[in-house]
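Please find one structure pasted underneath; my questions will follow.
Some chains have been omitted; the remaining ones sit where they do in the full complex.
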Amino acid sequence: MATFSKKISKIGVYTSGGDAPGMNAAIRAVVRVGIAQKLEVFGIHSGYIGMVDNIIQPLQLRDMANVIQRGGTILKTARSTEFMKPEGRAKAAANLKAAGIDALVCIGGDGSFRGAHALWEEHQIPVVGVPGTIDNDIYGSDKTIGFDTAVNTALEAIDRIRDTAASHDRLFIVEVMGRNSGFIASHVGLAGGAEEIFTPDGLTTVEKAIDHIKEGIARGKTSSILITAEGQKPGRAYDLADSIRKKSGMDAKVSILGHQQRGGSPTAADRILASRMGAAAVDSLLKGQCDIMIGTEGERLVTVPLDLVTKTEKKTQIDLISLANLLAT
Amino acid sequence: MATFSKKISKIGVYTSGGDAPGMNAAIRAVVRVGIAQKLEVFGIHSGYIGMVDNIIQPLQLRDMANVIQRGGTILKTARSTEFMKPEGRAKAAANLKAAGIDALVCIGGDGSFRGAHALWEEHQIPVVGVPGTIDNDIYGSDKTIGFDTAVNTALEAIDRIRDTAASHDRLFIVEVMGRNSGFIASHVGLAGGAEEIFTPDGLTTVEKAIDHIKEGIARGKTSSILITAEGQKPGRAYDLADSIRKKSGMDAKVSILGHQQRGGSPTAADRILASRMGAAAVDSLLKGQCDIMIGTEGERLVTVPLDLVTKTEKKTQIDLISLANLLAT
């Protein structure tokens, strides 16, 4: 953790990377705790784009009315190619300094935190990160904001798909989000009673899945659901269906859940997590701490150096997948 | 409407074609009204497959406990190629007669009703149809069982997608079900505030949609959602995205809602519709009426000859689409 001694009076908050349900609850916490601590709080629009293009506005207590339950992010989010270059970051830093902003809270994922770290390294602007991504793939925090909501949204869809799978005695492959990580897939698979879960970790094979399904059929099961994480890009489920068809003759229907997993009113857990993390981020800045992310370890909040966060891979919980396999017999 | 004079004492009920939420509520109504009227009621499994293969079981009052709220169909459903041939239907009719089943209630769509009509024409087995399909594309009934639930399921997904579309200032194309009909698309599009709705009726063009989106951008809109019915087969949304990209340079994200639209606990409207229709179907049989479908005209139930139902096309409500266009400015 880095520290700084400058007394801060103005802070900025922004959301960056993919949006996640609960980001608004985190923004609300930053604004209201900030103002309660006599700080002025500014909202930076569309993440690093607003920082580079100087779209920065003061936020008041009343701007945060009725945002805790809203999905998406009222500050908007985007990826900035300009900020990836040193000149872009210099421009951003100049804008922040011109606005008198002493420190930042960055709500986002891995890529966003690399940018935050660079702002501190190159321009000595103190930043505290708050992990906001539905993928839960951030090292240093058991849970990220938006993950619980995304899992429940996917689960509702799977419960619905099971109705139609059971009515038609069908095999379904449902593709969930999660990029290169298997967190959504493993949680949704266990909670949804899926027969097999394919994650980027490569724990299972098409052959094993086929065996598993056939054993189920032998025991009287007439329908099955396989879950797959999207992997490098959406569409993997179609390849899987092809492969199963070729190797077993079984016909699988495909459903790609897609972007609905990003939106929606956040669950209680995500609103609470976001509120606590947003508040803790401001507290850390007030103590002169920076270049860190607020994370959770069980029920407790912890701080983790940003550098460590972005350079370490968080492993999927393999035990959930083997438990799901055992239970879906 | 055909009539028959034989006094009935045993009836069969089956679900056929694609499953739809509320089918179980209709089965429950048939069973409980049937038994209240001193009939024995039999469940035929997997539609015409169970009829041909003689998978027929008696249903009791208690079998219907806790099914009103369940999606899918407890009797299962399928498409039978054997039943499409005269020999298959002869086999089915023989099974029904052997079981002493005097009359049938068929819960399904167009194709199912053609089979039901053939049973009456060829084998004098009285059948009353109940329209169960999420597509709402059945002539003779304002509403079909499952349509309201499917529209609400799709709408929830679109509300979620709007969160992420707004957060990223994006254009989304969302593909809903409905085969060759535009009912789901038009209702979801109006209710979801969609900027443009593409249905098989071909009311709009890619060019018009692009103009509409650009006008919205000029007025300050930063995100848009287009709805498209799936058409002949799922995937049309990708072609649409390509076409928009080529003609305008605008990049559209695609989401295909898929099979989740078929499942889930039915809405109040679908449970009520299904309960009323199931009860009315038994009443019609008891009056010696058959070869008809129970339909709705507004709040009232009506009966429509099956032959008319299957030979007439139901038109999409075009006025909903133009209203949606007008309101999404």
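When the chains are written out, they are named A and B in that same order, and each has its own residue count from 1.
Assume a contact is a pair of C-beta atoms (placed from the backbone, for glycine too) under 8 Å apart; a residue touches a chain by one contact, two chains touch by 3 or more.
Note that the coordinates shown come from a computational prediction; the quantities given were computed from them, not determined experimentally.
**Q** Once every copy is counted, not just the 2 shown, what does the total come to?
**A** 4
Note that in this section only the chains that are shown with their structure count from here on.
**Q** Indicate the whole-number Å distance between the mean C-alpha point of chain A and the mean C-alpha point of chain B.
**A** 36
**Q** In their complex, what parts of chain B are in touch with chain A?
**A** Touching chain A from chain B are residues 15, 19, 21, 46, 70-73, 76-78, 153, 156-157, 159-164, 166-169, 172, 253-264.
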